[in-house]
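Notes to accompany the following structure.
Selected chains only, in their assembly positions.
Every chain is named by a letter (A, B and C) in the order it is written, and numbering of its residues begins at 1.
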Amino acid sequence: MRQICKDKKIKDMNKLLVISAHSADFVWRSGGTIAKSVEQGAETLVVCLSFGERGESGELWKEDPNRSEESVKIIRKAQAQQAADIFGTPIMFLDWGDYPMLISDERIAQLTKIIGDFEPTVILTHTAKDPFNPDHPLAYQATERARLLSCGAGVASAFKSIDPPAWYSFEPHQPEICDFKPDTFIDISSVFDKKIAAMNCMGAQKYLVEYYTELGGRRANHARRISGKKEVKFAEAFQSHLPRVTNSIF
Amino acid sequence: MRQICKDKKIKDMNKLLVISAHSADFVWRSGGTIAKSVEQGAETLVVCLSFGERGESGELWKEDPNRSEESVKIIRKAQAQQAADIFGTPIMFLDWGDYPMLISDERIAQLTKIIGDFEPTVILTHTAKDPFNPDHPLAYQATERARLLSCGAGVASAFKSIDPPAWYSFEPHQPEICDFKPDTFIDISSVFDKKIAAMNCMGAQKYLVEYYTELGGRRANHARRISGKKEVKFAEAFQSHLPRVTNSIF
Amino acid sequence: MRQICKDKKIKDMNKLLVISAHSADFVWRSGGTIAKSVEQGAETLVVCLSFGERGESGELWKEDPNRSEESVKIIRKAQAQQAADIFGTPIMFLDWGDYPMLISDERIAQLTKIIGDFEPTVILTHTAKDPFNPDHPLAYQATERARLLSCGAGVASAFKSIDPPAWYSFEPHQPEICDFKPDTFIDISSVFDKKIAAMNCMGAQKYLVEYYTELGGRRANHARRISGKKEVKFAEAFQSHLPRVTNSIF
C-alpha cells in the first residue's frame, strides 16, 4: 500500500548521493565536491557498488599476484573508509563484484530503496558510455533506473515516491571518448587539501594523484576562462542529465 | 518449419497497432490518430502492456491509499475499454505490471506473436528515452525487438515473417528532454471531439484533459505554419524510425 | 592602445542584455525573465536589431496594406517602448531592417561596442537555427561574434575587453525544429502579470497572447515535474551555450 513520504524538515536540507562503481571512483572524480558539500552543511552519502577488487586494484595484485580476492576487498574497504572520513561523509559498500559487475532486478530494487530512503537532492555517478571500463556504464544504468523507480510518475502511487533528484555524471578518465561534455564546474579550491589527503589514502600509484591534481588545476583554468572568476584554483567538472529550475537567470 | 504467411486481401488493408506502456498512454498520445484511422476504414488494435496500476493511477490512490492493486487494475481496465469503444478500436491488456515493468524473453515472444498475427502496416509506441518514466523506454525496446523478430531478414525463413511495418514514436510529456523531434503531424481536427470524450473517461485530473487539448491546438499551430494548411485545428505529432517509401515527392 | 576596463563596483552588479531581432521578440520570449531580473535589482538592457517592420507586423499591414514602412516603424517602436516601460528596462533600437536583415562588419562592430560598454553578466538572444525565420539566426550569429570580439582572448590586449558573459538562447516558436533543447527554466510566476500586460501592448492578434500565456503554464508544468517545486506557476525556458561555474552542486 501507499506510504506517506516526506518529512518537510529533512527535505529542505540539501543532500548529495554519490554512486561509485568501484570503491575509489568517488575520490578521484567527485571528492572535492563531496568535501565542499559537507563544508556547506549538506548531508552526503557515498554508495560503492563494488570494491573494484578484481580489476581496479593494480598495486595490490602487483605486490602479491597470489593474494585472495577477499583480502583485496578488506584493504580496499579500509582505504575508501579512510577517504570518506577525511571528507566527513558516510559510506556504504554493496559488494556487487567487478569485472564483470552484474545487474539484476533485485540489485535495482536494492538501489531504489537506498535512493528512496535517503531522498537525495542531487545524485552523482558515472557516464553512460566508457569504452575503457565495462562497469562504469552499468553503474550509470543502475542509477538511472533506480532513480526513476524511486520517483514514480509524479502522482500519488502504490509506493513511496520522492521528489526527482537532479543528477550528473562526473568526469571519466578520457572525457571526449566517453561523450562527456561538462556543463557545470564546481569550485573546490577551499577543500582541495582534503581531496589530496583522500587521494593519498587510496594506495594507488603516485602518478594518479598527480594526474588528478593536475586535472583539478586544468578544469579551474577552464572555469576561469569561461566566467572570469579569477579565484577558482581547483575545480571538478560535471554533466547534468536534466534542466535546471531556478528563479534567477544569473 | 516455415509457415505460409500472407492473405492478400487482409494485407492490402491499412492496419494500425498502438503499443501503450500503461493503459492510458494511447489516449493522451495517439487517440486522435486512432480515431482518424478508424474513420478512414483502417483496422486498428491497441495493446496495453500494463494497467499503470502502481505508478500512473494517482487519482485512485489519492482517494483511497489503502485500496488493493487488483481493484485499481479493474477500474483502469474499464476506463481504457471505454476510451477504446469511443474510438471504435479493439484493445488487449497484457498485464505485465508497472513500476517496475520487467521484460523477459517470453514477453518479447508474446509481443512478437501479436505483431505477427496482426500484421500491422504502422506501429505507434513510446520514445526510446524518457528521463521521467522508467516503463516508457522499456515499451520502446520491447516493440523494437518484437517488430524485428516478426519481420525476419526479408527472406524465406524458419518462421512466419511479415512485411516490415512502418513505426513511429508518439509524443512524450516533455518532448525535448526525450529527444523527441516530430517529423509527422497528423490532422485530427475531424475526430477531436472523440479524443476529448475518451480523455474524459480516464478518471484523471481535469488539468490533464486541458493540457492535451491545448497540446492538440499547439501542434496544429505548428502544422499550419509548416504547411500553410489553414484547415488544421488539432494535430498529433509523431517521429518516424524509418524512411518513407512512396511514389510521389508531393 | 589598450584601455583600462573594469569598475569593480559596477562589475559586481548583475546585468542582463537581451538582443532581439525584431522589436517584439524580447516580450514573447524573455519578458518574464527581464521583469524578474529588474525585480531582483539587476541592470537590464534590451537591444532591438530591427522593428520587424516588413515581415513581423501582420496586423498593421492587414488593416492597411498601403501604409508606409516608416509609419509601421513608428508604431512598432512605440509598442516596444511601452512594453519595456512595463518591465522597467531601458531599450535601444538599431534599425537594421528586416526581411532581409543584413549583417556587415560595421554592424558587428556596433554591436561589439554596445556589449563592451554595457558589460553584461548574461546575454539572451535567438537560436542558431530557425527554419521559419531568416532573421533569427542572423541575430544569433551577430551576437555570437560581437560577444567574442568584446571579450578577447582572456589576456591583456589592444582593445578593451570584458569578462565573458554567460549567454543563452530563448525559446523559438517551434522548439524541436530549431534544435532548441532547454536546460534552464526560470520561474516567472511573481511577474507574470507584467508579461501579460506587456504582451497586450504589442498590437498582435489576441491568439498570440493566449499562445504565450499557455506556453508559460506548460513550461511551469515541466519545471514542476523536473524539480518537484510545486510553487512554479509560470516559467520561461532557455538553452545555455556555455558551462556554468559555481561553488555549489545544489
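Definition applied: a contact is a pair of C-beta atoms (placed from the backbone, for glycine too) under 8 Å apart; a residue touches a chain by one contact, two chains touch by 3 or more.
Since the model is a prediction, treat every value here as computed from it, not as a measurement.
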(request) Could you work out how many identical chains the complete complex has, if 3 are displayed? (result) 6
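By definition in this document, only the chains that are shown with their structure count from here on.
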(request) Determine the shape of the graph in which chains are vertices and touching pairs are edges (line, ring, star, complete, other). (result) complete
(request) Write out the two chains that share the greatest number of C-beta pairs in contact. (result) A-C
(request) Would you kindly tell me how far, in whole Å, the mean C-alpha position of chain C lies from that of chain B? (result) 39
(request) Going through chain A residue by residue, note those that touch at least 2 other chains and give them in order. (result) 154, 164, 242-243
(request) Please give the residue numbers of chain C that touch chain B in the complex, ascending. (result) 132, 173-177, 180-182, 211, 214, 218, 221-222, 225-226
(message) List the residues on chain A that touch chain B in their complex, please.
(response) 1-2, 105, 108-109, 145, 148-149, 151-159, 161, 164, 241-243
(request) Mind listing the chain C positions that touch chain A in their complex? (result) 14, 16, 33, 36-37, 40, 42, 121-122, 124, 154, 163-164, 166, 168, 182-187, 222-223, 225-229, 232, 235, 237-238, 240, 242-250
